[in-house]
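After this line comes chain A, so read on.
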Amino acid sequence: MSYNFAYLDEQTKRMIRRAILKGVAIPGYQVPFASREMPMPYGWGTGGVQVSAACLTPDDVFKVIDQGADDTTNAVSIRRFFEKTAGVAVTEKTTEATVIQTRHRIPETPLSADQILVYQVPIPEPLRFLEPRETETRKMHGLEEYGLMHVKLYEDIARHSEIATAYAYPVKVEDRYVMDPSPIPKFDNPKLESPALQLFGAGREQRIYALPPYTKVVSLDFEDYPFDPSKAAHPCALCGAEDSYLDEVIVDDAGGRMFVCSDTDYCASRRETGEAA
Partner candidate 1 sequence: MITVTDLGKSFTLHNQNSAVIPVLEGANFSVAAGECVALTGESGAGKSTVMRILYGNYLAQAGRVVVNGLDITTATPREILTLRREVLGYVSQFLRVVPRVPTLEVVAEPLLSLGVAEDEAQARAADLLTRLRIPKRLWPLSPTTFSGGEQQRVNIARGFAHRYPVLLLDEPTASLDAQNRETVLSLIEEAKAEGAAIVGIFHDLEARERVADRAIDVSVFTPRKIA
Partner candidate 2 sequence: MTPLLQVRNIEKRYGARIGCADVSFDLYPGEVLGIVGESGSGKSTLLNCLAGHQSPDQGEVIFDTRADGPRDVRQMPEAERRMLSRTDWAFVHQNPRDGLRMRVSAGGNVGERLMAVGARHYGDIRQTAGDWLSKVEIDTARMDDRPSAFSGGMQQRLQIARNLVTGPRLVFMDEPTGGLDVSVQARLLDLLRGLVRRMGLSAIIVTHDLAVVRLLADRLMVMKSGHVVETGLTDQVLDDPQHAYTQLLVSSVLQV
């Protein structure tokens, strides 16, 4: 069976690119788009896949990570999907990729202006759980009424003595729109200010939004409870990195555990070049 390049037809890709351009023109603003039926169910990255499909060209080098790892089932599936439908080269190395699709993490290796980072987004609306009405949230974004966002943080502090939001930590973009950066750990928030183009796709919710390169992104907080990206107390057990986000891995059935870099490529690269402790 032969597919059109990157599976989607040309008209669809044009529609998605228009939405992307609109998103780039209005950083942080959720642009509605006509999300297509993809050969994977909703909730499995259809938004990210559609954005990637619209961005890929035959010369691109494509990387997929799922919570930092290149080798999970879903990352492998999506990578194979584009190998098959677009014929693009694929890689696990962040430095070699031109388009990176990610679920719930930003790569540790700093990105460059030649790269596009595509995020998979479950719920694009940061206000959704406090204000279920779409009509209201649209007005709030349109009129820049974001008091409710701080109510959420207030509730966190009241309940947990600190802003307990550990992932999908809301940010204010270019001093205008409040955005959900997708369920990345708050540890990654500082990396949202980047020379790369960052695109966010929510397939089920049918929204695309964007952070153009060098966009100002500020994590919301209170004056007396400032944003803290938080750092792990341990270095990576494999490569010794002290500045990366760690996964906790259970190693035996006696409760033994170790902490390793969530970003598999970062960890492997460090070990390769012998920077391990």
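How were these candidates chosen? In short, all candidates are chains of the complex that A comes from, given by their letters.
One rule holds in what follows: contacts are C-beta pairs under 8 Å (C-beta built on N, C-alpha and C of every residue); 3 or more make two chains touch, one makes a residue touch a chain; residues count from 1.
Only a predicted model underlies this, so the values are computations on that prediction, with no experimental measurement involved.
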Touch assignment for chain A within the complex, options 1 or 2: 2
Complex contact set, residues of chain A against candidate 2: 130, 139, 143-148, 150-151, 154-155, 157-159, 222-225
